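Structure first, then comments.
Only one protein chain is missing; all other protein chains are in place.
Read from first to last, the chains carry the letters A and B; within each, the first residue is number 1.
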Amino acid sequence: MSFLEITRSTLIKDIRLEWRSKDAINAMLFFALLVVVIFSFSFDPDAEESRRIAGGLIWVAFLFAAVVALNQTWARELRNQVLDAYRVSPAPANPLFLAKALGNFIFVSILELLMTPLFVIFYKLRALGPAWELVPIALLGTWALVINGTFFAAISLRTRSREIMLPLLLFPISLPALLGMVNATTAVLTGDAPARFWIALLLAYDVVFTTACLFLFELVLEAE
Amino acid sequence: MKRGFTILAVVTAVLLCFGLYAALIAAPTEQTMGNVQRIFYYHVSSAWTAFLLFTINFVASIAYLLRRNTTTDIVALISAEVGVVFCTVVLVTGPLWARPVWGIWWTWDPRLTLTFALWLIYVSYLLLRRFSTSSQAAVLAAVLAVFGGLDVPLDYLAIRWWRGQHPAPVIGGGGSLDAHMWYVLLINVAAFVCLAWLLCIVRYRLEVLKREVEETQALESLMEAGR
Partner (left out) sequence: MPEIDSHASAVTAENVIKQFGRFAALRGITAEFAAGKMYVVLGDNGAGKTTLLRTIAGLAQPTRGTISVLGSTSIKFVRARIGYMAHPSMLYDEMTGMENLRYFGRLYGVSSANCRNAILSVKLDPDLDRLVGQYSQGMRQRMSLARAILNDPELLLLDEPFSNVDFRSAREMSGLLVQIRDRGKTLFVVTHQPGLLESVADEFVYMESGRITDRSPKLRTVAQ
């Protein structure tokens, strides 16, 4: 029952549970599609500046889809008080957190993989800068949303109006990451400026907050 | 204790009056912006006071996580509350200044944007305190405060770089300050810090009383109906 073992078991368990209750996945995928459509109707995709605003649009769309997914993270653990079963066991708090974060990362990435081609098609996107840089941007940006999202979702467990509390806590803290994701993506799409600074910022954000989350999650789990 | 409070109140009143006079009358008129610029003294003083209070909140939150001392928890709470008040003043005086000078209500000036980000973080902190149902709500809030504190340097870098690409009117006076203006600014900063201190003392006492009442009620329910 090493740390990694527990993380792996918990992650596999979550994937298995998610797979078996497919309704949630289907609803989430459809929601992601709807977000793209709404954005395409609201922000004219044929406009000349679409390449300049697409970065922002995409990440805001990802953000909203992610929040819906993140709110579900801990919901399963509250049914039948099954979270108590983990808390009462000798297993440390962090494997649980990492497993949830990784599960969310996988799930949000799937949503992004669905939404991105649609955005590319609707907005006729083409990267004028180094397109390969979009990969680290997507990975680092998604991790930034997911790591704090999972953490604040856990904090929100013990609040009234749980679902609204998550975005209220997440958005302000995510500002630097949001600036990073959006500006990096725009830089690559327009080819106007190097994205390097933004990628470095995202990396710093991810390192700082992953560390903070791992340090402090136990306190959050133990707070009844 | 009471004597100290009265003295502080008097000092604050004096400084505020003097600061008002200095800002509105004694200070030299700014070349380009005219008298509207005088709002700068309040804008910047509020900003420094707010940052000071938020720093106190950060330190108190860490202290609370380490020691779980109720006093540090109360200090964290009140410094956040009073800090948000002064931060709001910054965000209101900013547009009040920008409008007559540049004709726009808002500009994504780096400092103003950073202040806005801080305001958002601390309002979310206060909301968490209000909405939390946990017995360890204070711990959760302290954790959020730590996250907020870690966020600030990242915010600073991000916003600086972001606005570096889009130069905009700088609210807060980018260039060097006339010696006279420095002097007026410092007086007003001192006045605002004293005012903040005063507000904190009052709020602290209020919070202590509030907790005492809750304790008493809990104690009563502890005694009653038992054998």
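What we mean here is this: contacts are C-beta pairs under 8 Å (C-beta built on N, C-alpha and C of every residue); 3 or more make two chains touch, one makes a residue touch a chain.
Worth saying up front: this structure is predicted, and the values here are computed from it rather than measured.
Colleague: List the neighbours, among the chains on screen, of the chain that has been left out.
Modeller: A, B
Colleague: In the whole complex, what residues of chain B lie against the chain that is missing from view?
Modeller: Contacting residues on chain B, toward the hidden partner: 135-136, 214, 217-218, 221-222, 225-227.
Colleague: For review purposes, identify every residue of chain A that touches the missing chain, sorted by number.
Modeller: 1, 5-6, 9-10, 13, 16-17, 20-21, 76, 79-82, 84-91, 222, 224
One rule holds for everything that comes next: only the chains that are shown with their structure count from here on.
Colleague: Where the centres are mean C-alpha positions, what is the separation of chain A from chain B, in Å?
Modeller: 31
Colleague: For chain B, which residues count as touching chain A in their complex?
Modeller: 65, 117, 120-121, 123-124, 127-128, 131-137, 139-140, 143-144, 146-148, 150-151, 154-155, 157-159, 161-162, 165
Colleague: In their shared complex, at which residues does chain A touch chain B?
Modeller: My answer: residues 148, 155, 158-161, 165, 168-169, 171-173, 175-177, 179-180, 183, 193, 197-198, 201, 204-205, 208-209, 212, 216, 219-220, 222-224.
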